[in-house]
Each structure stands twice: as C-alpha cells, then as structure tokens.
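Notes for the one structure printed next.
With one protein chain held back, the other chains of the complex are shown just where they sit.
Up next, chain A:
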Amino acid sequence: MATNTSLTTAEMSSKNTPASAGRQILKQTQFELLLTSRRGENILVTLIIPIMLLIFFASLKVIPAPKGGSAATELLPGILAIAIIAAGMVNLGIATAYERHYGVLKRLGSSPLSRSGLISAKIISILALEIVQVVLLIIVAIAFYGWRPVGSLPIALLALLLGTVTFSALGLAMAGGLRAEMTLAGANALFLVFILLGGGILPLDHLPAPIAALAQLLPAAALTQALQQTMIADQPFPTYPLLLLALWAIIILFVAIRTFKWE
C-alpha cells in the first residue's frame, strides 16, 4: 500500500471523506468489545461473579426450592438482575469514567465519529455482553439445576431492557459527573448494596422492616421483582415493579444527560 504523504490539496479533499455512520459505529463497536474483553476485572464482575453466585446459592440450598421446582428457578431472576447491573453500572460506568480521565472521550469529540455514534456503539456492545451473560447463566441453570423456562419471554425481555437502560444510565451518570477514582469506588460499593438489597439472593422479608421498605424502592429490587414475577410460575403480573423501574429509568437518564461531561 502506498503512502499518501505527497497529496495535493485537491486530491486530499476527496481523500478525507468520512466513512458512513454505519461503518463508523461498526468499527467503534468492534473496539468497544475488544476493550471489554481486555478488562479482566470486568470479566470477573460481569461474567464470573454472577455465575459463581448462581452455583454457590443453588448448590447450598439455603433458599428453599419450590415443590417440584429447582433452586435455580427462584435464584435465576435475581442473578440475571445482578448480571445486568454489573454490565451497565459497573462495567460501562467505570470504563467510561477512565475514558474521560484519559482524554479519550475528548479526542473522539473532534473525530468524525459523532456522540450519538459513540453512544450507539456502547449500547450495542453492552447488549452483546448481556446476551453472553444471559446465555451462560441459562446454560448453567439448565445443565446443573434442571431449570425449565416458565412465564412470559416478552415481559422478561422488557424487564431486562428497562434494567439495561436504568443501570447503564446510572453508570454513565457516575462516569460523567464524578472523577474516575470516585466512579470506580462508587460503582463497586453500589454493586454490593444492590446485591444485598436487591432481593434476588436474600429475600427482602428477611431484612429488618425499615431496610426492606427502603430496598423496595431501589431500582435493583424493582428489576429483580419484575423478573421474578415473570419467570416464576403463579405470580401476579409485575405491574408495580415494571412501573417503578420505568420511573427510575427516566429519572436516571435525565440526570445522566444533565450531568455528563465529555472532558
């Protein structure tokens, strides 16, 4: 391939046309995924921890399995919620915070890739990561604990989607408003809070009443309950959790848009 170092200005104006938006997003997505795969700590948080939690608690049988059902039936919705929180809040939040810290976001700001292009690529790569998470968790649940799908797939997908919006926006709000170190600490601390107060592993009615009441209002419990009421048989339609989750999604998205700084 020849170098282009001796182009005239006239030749150049045709040489510096941007790639189409679609190709730019495709390229960016490819590298977002490459970067995700290179962050070892993120693989731990997004893939290994949810799978270990599922195996640990399903094998321990601390949570009573429903008659004739498997332990995974009760556990899987909460573990899926934890996986979504890890992918959006912890993984996306911390990665974006450091991209801001290193001036990557600022540099991209004067490249042909638009902000909406960058955000699209990040959304696609988060969805791809979530598909890997969900598929792996379901394979483990089926293979080791005889889990069988019940309930409504569309509603489960709706809950997952709302959860993705909520927790990805929460990660971006932290990344855009806080220093990178604060986002790192904050996202990990909040992740622990959401594991403990999400109601997915430890049922909320085991907690002291005031804490349980507070936990009920948090987005983690809303996502967990929306999935539990969809993926466990004989449960009422999850109207309240879905509405609460949607409300959180709107609030956090609004905050993220208002506070996000690219530099």
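The criterion applied here is as follows: contacts are C-beta pairs under 8 Å (C-beta built on N, C-alpha and C of every residue); 3 or more make two chains touch, one makes a residue touch a chain; residues count from 1.
We adopt the following convention: contacts and distances are computed from a predicted model.
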| item | value |
| --- | --- |
| Protein that the absent chain corresponds to, by UniProt name, given "Sarcosine oxidase subunit delta", "Succinate dehydrogenase cytochrome b subunit", "Peptidoglycan glycosyltransferase MrdB" or "ABC transporter ATP-binding protein" | "ABC transporter ATP-binding protein" |
| Residue among A:L34, A:L243 or A:I257 that touches the chain left out of view | A:L34 |
| Contact with the hidden chain (one of A:S59, A:S111 or A:Q235) | A:S111 |
| Chain A residues that touch the omitted chain in the full complex | 1-9, 12-20, 23-24, 26-28, 31, 34-35, 38-39, 98-99, 102-114, 263 |
